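Note sheet for the following structure.
A single protein chain has been omitted from the complex, and every remaining protein chain is retained in its original position.
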Amino acid sequence: MLNTMLQAATGMAQFGGAVGAGLAAIGAGIGIGLIGKGAVESIARQPEASGDIRANMILTAALIEGVALFAVIAGLLAVLSK
Amino acid sequence: MLNTMLQAATGMAQFGGAVGAGLAAIGAGIGIGLIGKGAVESIARQPEASGDIRANMILTAALIEGVALFAVIAGLLAVLSK
Amino acid sequence: MLNTMLQAATGMAQFGGAVGAGLAAIGAGIGIGLIGKGAVESIARQPEASGDIRANMILTAALIEGVALFAVIAGLLAVLSK
Amino acid sequence: MLNTMLQAATGMAQFGGAVGAGLAAIGAGIGIGLIGKGAVESIARQPEASGDIRANMILTAALIEGVALFAVIAGLLAVLSK
Partner (left out) sequence: MLNTMLQAATGMAQFGGAVGAGLAAIGAGIGIGLIGKGAVESIARQPEASGDIRANMILTAALIEGVALFAVIAGLLAVLSK
């Protein structure tokens, strides 16, 4: 009985961890998607500003990537918790 | 009784793992979709900037792909958990 | 009693697996839909850039397809779980 | 019995922590995504205002990053709670 309820708790944690990681991937997808779309369209409009656009694109995409990977790791910790 | 409640916990974890993997696929779909749409439209508008656009497209798409695959693997771990 | 609770747990896992696979299909549908829409419109505007547009279209669609198939397989594993 | 209900409580906390971290990543993704999209498009329209645009972009993105990282850490504390 003891071990089984412990397992039930682990099931709940794994449930939340996987869903949380999925939500973080949605955030990263929408955010970096918007930036990438804007960047390629901007390069098409102003090809000579390409280096400046790429620098800003990488900077903001890296900020989103950092938070999203942090949240995915939080979800992974919940999945792998005993 | 013990084994069955253990199975119930596993069922909950598998439920969350599959839903989490699906959510991650939504994120990757929207994000890479926006980037791909912007890229092909930009190439149509400015065909001579094609190499630069493709480089930026692959860079941002790879960032999204990384987070999404990470989240899908978190979901897969929850599905395969005992 | 034991077998019935085991069946309930399997039902929960199958429920989540089917929903997760459906969510992944939504992601692939929206993403590849955006890319395909952009590609055919771009070819209509600039028919001579058709080969370049097709290459980029296939590349981004394949990235989405990879994540979505991975998530569908995670859902399938949850459905087939004992 | 005592330890197992304690574990059940931990499972609930881990569930919420992972989902909360995922929600925070959605917020950061949408917010920084909007800013980054606006910034690269603005640089394409007015390349000579690039330094001023970048300063404002970093300022607002840092504000969002601060709140989101704070919320992810709150989720991580819930995941790691005993």
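Just so it is clear, A, B, C and D label the chains in written order, and each chain counts residues from 1 on its own.
As a convention for this text, contacts are C-beta pairs under 8 Å (C-beta built on N, C-alpha and C of every residue); 3 or more make two chains touch, one makes a residue touch a chain.
Owing to the predicted nature of the structure, the values given are computational and were not obtained by experimental measurement.
Enquirer: If the full complex is used, which shown chains touch the chain that is missing here?
Expert: Hidden chain, whole complex, touched shown chains: D.
Enquirer: Against the chain that's been left off, what residues of subunit D make contact? List them.
Expert: Residue positions of subunit D that touch the missing chain: 1-2, 5-6, 8-13, 15-17, 19-24, 26-35, 37-39, 41-43, 45-46, 48-49, 52-53, 56-57, 59-61, 63-64, 66-68, 70-72, 74-75, 77-78, 81.
As a working rule, only the chains that are shown with their structure count from here on.
Enquirer: Specify the angle of rotation obtained when superposing subunit C on subunit D by their C-alpha atoms, rounded to a multiple of 5 degrees.
Expert: 75
Enquirer: Which integer distance in Å separates the CA centroid of subunit B from that of subunit C?
Expert: 9
Enquirer: Touching two or more other chains, which residues of subunit A qualify?
Expert: Subunit A, residues with two or more chain partners: 1, 3-5, 8-12, 15-17, 19-24, 26-35, 37-39, 41, 43, 45, 57, 61, 68, 72, 75.
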